[in-house]
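In this view, the complex is presented without one of its protein chains, the others remaining in place.
Labels for the chains are A and B, by order of writing; each one numbers its residues from 1.
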Amino acid sequence: MARRPLVVVASVALLAVLALLSFAVGTKPLAPSTTWDAVFDFDPANADHLLVRYLRLPRTALALVVGCCLGVAGAVMQALTRNALADPGILGVNAGAAAAIAAAIAFFGVTNVTSYMWFGLLGAALAGLAVFLLGGMRRGSSPVRLVLAGAALSIVLLALTQVIIVNSEETVFDQFRHWTVGSLQGRGTGVVLPVSLLALVGVGTAFGLAKALNAVVLGEEVGRSLGTDPVRVWSLTALVVILTSGAATAAAGPVGFVGLTAPHLARFVTGPDHRWVLPVSMLFSAILVLGADVLGRVVAPPGEVGVGIMVALIGGPFFVYLVRNRKLVQL
Amino acid sequence: MSELLAAREVTLAYDGATVARDVSVAVPAGRVTVIIGPNACGKTTLLRALARLLAPKSGNVVLDGKDIRRYGTKEVARRLGLLPQAMTAPFGITVADLVARGRFPHQELFRQWSPADEEAVQAAMRLTRVTALAEREVDELSGGQRQRVWLAMVLAQQTPLMLLDEPTTYLDIAHQLDVLELCRKLNREEGRTLVMVLHDLNQAARYADHLVVMKDGAVVAEGAPADVLTVELLARTFALEARIATDPVSSTPMVIPVASLERHD
Partner (left out) sequence: MSAPAAHRNASPTVAKHAARGSAVWRWRGLSLAWRPRRAAVVLALMATTALVAAVAMTVGTFHVALADVLAILAGRGEGGVAERIVMNIRLPRVLAGVFAGAALGASGAVFQSVSRNALGSPDVIGFTTGAATGAISQIVLFGGGPNQVAVAAVIGGVLTAAVVYLLALRGGMVGGYRLLLTGIGVGAILGALNGLLLVRGALDDAVNANLWLAGSLNARKWTHVYPVMLGTLALVPLLALGARRLSLMEMGDDLARQLGVAVERTRLLSVFGAVLLAALATAATGPIAFVALAAPQLVVRLGGRSDLPVIGAAAMGACLLVVADLVTQLAPLGANLPIGRMTGVIGGVYLIWLLTRGRNL
C-alpha cells in the first residue's frame, strides 16, 4: 500500500516549503532569493543574511524539533494510557516546568531564555518522574491512576506557581506571562543544541519502542502474552515522554494541543500501527508547530502571537470538529 | 386476543443508519411474548421503540389503543416497565435503595413513600428472593443476585406490562431457569403481560406463548412456538441446520443444532 509512504513524502515536502517560508517571513520580510543566498552563499557583512543565519534559522530548527517532540510524546502517551485523550500535558510536565520557571524568575532573578530552559527541563523532569511513580507505584502500570496523578500534581504545581507570581514584583509576572503562552522568539543555538540532543535520544527510543507499543495498546495482559516486558516498556516510555515533552516545554513554553491532535490525525491516515503512527504524528505535529509559528509572526503586526496560542487557536476548532463529526479514532 | 402494545409500521434508525424498516408487531395482552433472532437483527432496537426510548422515524407505537407519544412519560412508566441490557448500579448503593428507585413513577413531591410504595418494594424483593440481601451493597453481589435485584426494581414499578431485554444474560443455567420461571409466575399468577428478548431457542420455545422471529430488521415469523419453529425457518434466519424434536418436559419444540450453514470464507 503506497498511501503511507506518500503521506510521509508529502509531509516532508510541506515541511520544506514551510521552512523556506519561515526564513522569509517576519517583522522584516525577505525575498526568497535573499534567504536562499543566506543559507547557501552566506555573506557575513549582509544584515539580511545575518538575520536569517542567526535568528530565523535556529528558530525554524527549534520549531521543527519542538513539533517532532510533541508529536512523538503525544502518540506515546496515548498508546501507554490507552486513552485517546492523553496529552503530554497531563503528565504534569507543563505544570512542573511552569513552577520551576516561575521560581527561577522570582527567586533567582533569571531573565534569559537559555537559563529558563534549564530550569524548565529540571521542573518538567521532576514532575514527570513524580507522576510516573505515583501512577505506577502499586501493582505496576495503571493508566487511570497515571491520569489522576498528573491532574492532581498539576493542580498543586499551578496553584503554587500562581502563589509565587502573586507575591512577587510586577516584573516577574511580566516575564512569566510571556513564557507561559509559548513562544519560539529569541531562542538561540544555546537552546537549540541541547534540546535537539535530548529530542534525538527521546525520538530514537520511541521509534525503537514502536512494536512494543503496538502490543501494549491491546492491554497489559495481551501485551505480556505477546512477549513485551511491561516494566521495561513502562519505564522506557516514561523516559521518552519526559525527554521529549520536557525538552519541548523547556524550550518553547507550554504548547498544548499538538500532542493531543497530531496522533489522532496520524492514526486517521495510517491506521493503528505505531511504526507508522509515530513518524507521521511527528511530521504532522512539526507541520502544525512550524506553520503556527510562521502564521503567528504575520497575523497581528507589528508584534507576533506566541506559537502556543496559535497552535490552540488552529487546533482547538479542528478538535471540536472531530468530536462533533466522527467517532474518535480509537487506539 | 386483544393487543396491549403494538408497533405499527415503524422504521427505526440510529444516527441515520436504519436498523429496522416498516416493522409491525403486536403484543397480546396477558401473554408471554418472546422475540428471537440472530445477532444485530434489531431485537433490542425494537424493544426500545416499544418502550418509547427510541422515537420511530416513521410509523407509531400504540399503547392501550393510544399513540404512546400522547402519554406523559411518567404515565407510560406506570403502565410499562423495561429492563434494559446495560445498567450501572451507582457505587455503594444498597439493594433496598435500588429496588425502591423502581417506585419513582408512582411518587410525587409530597408523596415520597406511600404504604403502596413500601408494599410494592417488599413484594418485589420477596418474589425475586432478595429480601435477605436488602442491606447489602449491589457491587458486592454475584452476577445472578445482581440480575435478580434489577428485576426486582422493575417489578416494584408494578406495571401491567414488562419488557425484558435478555434477562438471562450472565446467569448460569440454573439461575436462567429461575428467572424464566419467575417471569412465567408473574404472567400466570399476576396476569402481567411480558415481552422478552431471549437468545436460547429452546428456552424461547418453552416459555413463549407468542414467538416473534426477527432477521435484518424485519419480522419474519410470528405465532405459537410450535407453528413458528421449523427446520426451514432456522435455516433461513439463523443459518442453522437443525432438527426439531419435542421437549420431553414441556412438550414444546426443541431445537437440536446440527451444523452452521454460514460459509466461513
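In this section, a residue touches a chain if its C-beta (ideal position, glycine included) is under 8 Å from a C-beta of that chain, and two chains touch if they have at least 3 such contacts.
Keep in mind it's a predicted model, so treat the numbers as computed, not measured.
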item	value
Selected residue (touches chain absent from view) among A:Trp36, A:Trp118 or A:Phe173	A:Phe173
Residue among B:Ala6, B:Ala20, B:Val34 or B:Ala100 that touches the chain left out of view	B:Ala100
Touching residue (missing chain; options A:Val163, A:Leu197 or A:Val231)	A:Val163
Residue ranges of chain A at the interface with the undisplayed chain	85, 134-135, 137-139, 144-145, 148-149, 151-156, 158-160, 162-163, 165-167, 170, 173-174, 177-178, 180-182, 256-257, 303, 305-306, 308-313, 315-317, 319-320, 323-324, 328
Residues of chain B (touch criterion as defined above) contacting the omitted chain	15, 48, 51-53, 72-78, 80-82, 84, 86-94, 96-97, 99-102, 104-106, 109-118, 121-122, 125, 134-135, 157
